[in-house]
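Only one protein chain is missing from this complex, and each of the others stays in its spot.
Coming up: chain A.
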Amino acid sequence: MAIVEHTDSTALSGDDGVRRRDFINIAAVSFAGVGAVAVVLPLIDQMNPSADVLALASTEVDLSAIQPGQAIKTTFRSQPLFVRQLTEKEIAEADKVDASTLRDPQTLEERTVDGKKQWLVTMGVCTHLGCVPLGAGEGENKGEYGGYFCPCHGSSYDTAARIRKGPAPKNLEVPKFSFTSDTAILVG
């Protein structure tokens, strides 16, 4: 090293003062940098969901036993999923509200499948900090808007599971789902 540093730099440099060794230095450091990134990527990526977790990414739900006004709790991607058949009254209540006045403006139509407006399928995960709201089970507190109520920090959802009061920023998430028959849906 000492020898290199004491070499007369003009002997190695062109007219612009750039030494050939500068190129080697930059190339070597860049190459090592790319190598370091290539090593770090898998080290980080291993923490993402593994194949077996992702394999459970879709769920089939049988709707035949759910009466109007009833809801069931099941799981989707190991998180709670609420499937609810709304009553005429609950649909009317949801439609009555002017969506543009809401915190997360959405109509019931936008949150359900065409022609099957009574089937409200949402994640049972409060959009505040991820608690499971009450209201799907029989006799549970549905909150002051008749939908779901999160006991953790008091968020109230209406009959279309839209956020109406409390700290949650968004409506209960509607996952991607489709009807495989009149009485069954595939979520995910």
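As a convention for this text, a contact is a pair of C-beta atoms (placed from the backbone, for glycine too) under 8 Å apart; a residue touches a chain by one contact, two chains touch by 3 or more; residues count from 1.
In the analysis below, contacts and distances are computed from a predicted model.
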Among "Electron transfer flavoprotein subunit alpha", "Cytochrome b", "PD40 domain-containing protein" or "ABC-type metal ion transport system, permease component", the omitted chain is listed in UniProt as "Cytochrome b"
The listed residue (A:Ile24, A:Val40, A:Val53 or A:Ala92) that touches the chain absent from the view is A:Val53
Across A:Ile91, A:Val132 or A:Ile185, the one contacting the chain not displayed is A:Val132
Even though one chain is not shown, chain A touches it at residues 44, 47-50, 53, 73, 75, 77-80, 103, 124, 127-132, 150-154, 166-169
